[in-house]
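This structure is in structure tokens; I'll ask about it shortly.
All protein chains of the complex are present and in place, except for one that has been dropped.
Coming up: chain A.
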Amino acid sequence: MIHLDGVSVVVPASRRGDADRTLLADVTLTLTEHRIGIIGANGSGKSTLLRLLNGLRLPTAGTVTSGGFDTASQGRQVRTHVGFIFTDPLAQLVMSTPIEDVELSLRSRIKGRENRTREALRLLEERGLGKLAHQSIHDLSGGERQLVALTSVLAVEPKIIVADEPTTLLDLRNRLALRDTFARLPQQLIFSTHDMDVASDATRVLVVDGGRIVADGDPAAAIRFYERSMAMTP
């Protein structure tokens, strides 16, 4: 469970004399649903909101607690508890090959290199990536990279997965495959997306606009609200 209490994120203006920029303004939320989608225009504050959830970004006012840990003072516990998936999986993969990347995640949990290698291979095979284990991450397709990134994040055994537009860079086939994989994850999943089909997979959808939550609730209603608001503002 994640709880945000009176959270604001304000950054200094890029030019002197301009007013400070408010990325998020006084957001209070309790996120308990199994699948939560976040939608909103570019620059609305979606990414900032997601980055708050695992302490990648800290609030300038208010508090964020993930699984009972405060993101500001207990960042390390928060990051073991909450896994984060980026839009661009290539930036997320830290090692040269999938098996090495998964092994790196396993270091905190499994002792002994042979054990780690065996477990990493098993996890990759579980996702149908066994054949790619020793390929360069630069030679994988976008969909394969995103699945490797997911495998690495899941290897830490987090309770919550936060994903920032995970399907944006994927083609249709990979998008469907990732949605299918997401649907079968036992973890709580909080994701942002520009794809209304993906958003409708959620049980609760938040609409972010100008750093505020402007709609919150049933996916169909929230998506309708968002589509209408986008059509009205040119």
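FYI, a residue touches a chain if its C-beta (ideal position, glycine included) is under 8 Å from a C-beta of that chain, and two chains touch if they have at least 3 such contacts; residues count from 1.
In this section, contacts and distances are computed from a predicted model.
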Protein name (UniProt record) of the chain left out of view, among "Cytochrome C", "Peptide/nickel transport system permease protein", "Energy-coupling factor transporter transmembrane protein EcfT" or "Response regulator"
"Energy-coupling factor transporter transmembrane protein EcfT"
From the list A:I137, A:L178 or A:I223, pick the residue that touches the absent chain.
A:I137
Candidates A:V64, A:L124 or A:V153 - the one touching the absent chain:
A:V153
Tell me which of A:R21, A:H34 or A:R113 is the one touching the absent chain.
A:R113
Of the residues A:Q92, A:T151 or A:Q188, which one touches the chain left out of the display?
A:Q92
Across the whole complex, list the residues on chain A that are touched by the chain not included here.
54, 56, 75-76, 79-80, 83-84, 86, 88, 90-97, 99-100, 103-105, 107-108, 111-113, 116-117, 134, 136-139, 152-153, 156
